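Missing here: one protein chain of the complex. Every other protein chain is in place.
Our next item is subunit A:
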Amino acid sequence: MESTTSNGGRAFSRRWVLGAGATTLVAAGTAGLTACGSSGGSGGGGALTAFVYGDDAAKIQVAAIDRFNSSAAAKKAKGKIKLEKVPGSEYPAKLRTAMGSPNAPDIFFNWGGGSIKAYRDAKQLVDLTDTITSDPVLKSGFLPSVITAGGIGGHNYGIPMRGMQPVILFYNKSLFAERKLQPPTTWDQLLDINTKLKKAGITPFALGGSDIWPELMWLEYLVDRIGGPQVFDRIKNGDASGWGDPAVLKAAQTVKQLIDDGAFGKGFNSVAYTNGGAPAVFAKGKAAMHLMGSWEYSTQLGKFPDFARKSLGWTAFPTIEGGAGDIRNVVGNPTNYWSINARTSNKDAALAFLRDCASETYAKALIANGDIPTTTNAESLLDASPNPEFAKFQYKMVQNAPAFTLSWDQAVDPNVSTPMLTEVNKLFVGKSTPSQFVSALQGLK
């Protein structure tokens, strides 16, 4: 900078500067346009863009879109769909950026609830409530609890498009059999098992504390079992004073007791789920139980196939004496959803594509991949699953659930869920007491 002003500030001609500046501008502009072009805008050609979370399971969506593009429904609606796979960890931020730009996707993958609230508030979503009620394929096609769980304030903005992911209490069957233990159905039984396991030098529960969201699962289930699903329902609908419910405090105290009793072992805050630490502790018998989403089964099958096939057991989260929550209530991610951008150029084509998610072909593809579809037709197809026993347990669990509470971090807006996860972490590392935890959460809005 300095050399320009002191040495040659007046030395070079104005025309020169303008010329060089313009060249640079044009070059930068061209680069910018090229970048936009490659990301595939919705304009031109009539093809709709769909964003999907780019993990292994996205191959099912790839196949579904190929099928749709060559189907009669696509021809009738005069639309084709182009899929863009967005790498997983970047998905929410990339979607947010794209939705704020002119190159927004027409159809996009999401988690329902809080993950789409900002888009709803910005009037960027097509309200699907009436479409679902008036369309028999969609209305009777999916489990009602799953459709409801992804909505906001009684309105639906998404169609279920992946497998269900309830949180399940997994346990080591061989280890339980060796010590003549039964999986717990009440909290007292759970505490009793804890004592016996600790005596034998086994950590009762594996917990990947450094990821924080596995810690959240404990609070989600405890609050449900103590106070019932309506406690979090109130919070989800924007009432921060709902955190003041005695059930939240009781749940936090219960967590504190578990930690103090060593139920999660000593170093659980340095253990991660995502890098395989917690699954390994569980699979190697160092810990006897693991509260985790249903994907734990496929994780174990990938990393420790012997353990997954022979020793992995599953059960519902136990009830708590005097608590209001039903043992059949479930927490977790009901599924993922497709939502439609309100600014789409061809809403009919988008809707036609979403209808395919209720089809038997789509459900079969999910099952073949080890997922459990949330469609009503899935039950009869589950025998084709890689593990029919686990698949049926999961399906029944969700089908019979009086309430399916969406994971808290997905259910509330990101600007609430981020500080909420920080507070959860503080509780688990002992930086805040249960009552400090409650008052901190009440301060979130």
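Note that in this section a contact is a pair of C-beta atoms (placed from the backbone, for glycine too) under 8 Å apart; a residue touches a chain by one contact, two chains touch by 3 or more; residues count from 1.
Basically, contacts and distances are computed from a predicted model.
Missing chain, UniProt name from the options "ABC transporter permease", "Binding-protein-dependent transport protein", "Fe-S cluster assembly protein SufD" or "ATP phosphoribosyltransferase regulatory subunit": "Binding-protein-dependent transport protein". Of the listed positions A:194, A:254, A:399 or A:425, the one in contact with the omitted chain in the full complex is A:425. When the missing chain is restored to the complex, the residue among A:180, A:199 or A:266 that touches it is A:266.
Contact with the omitted chain, checked across A:54, A:183 or A:209, is made by A:209. Only one residue from A:57, A:197 or A:281 touches the chain missing from this view: A:281.
Although one chain is not shown, part of subunit A still touches it, namely residues 1, 3-4, 7-9, 11-13, 16-17, 19-21, 23-25, 27-28, 30-31, 93, 96-97, 99-100, 118-119, 122, 124, 209-210, 212, 265-272, 275, 277, 280-281, 286, 414-415, 418-419, 422, 425-426, 429, 431-432.
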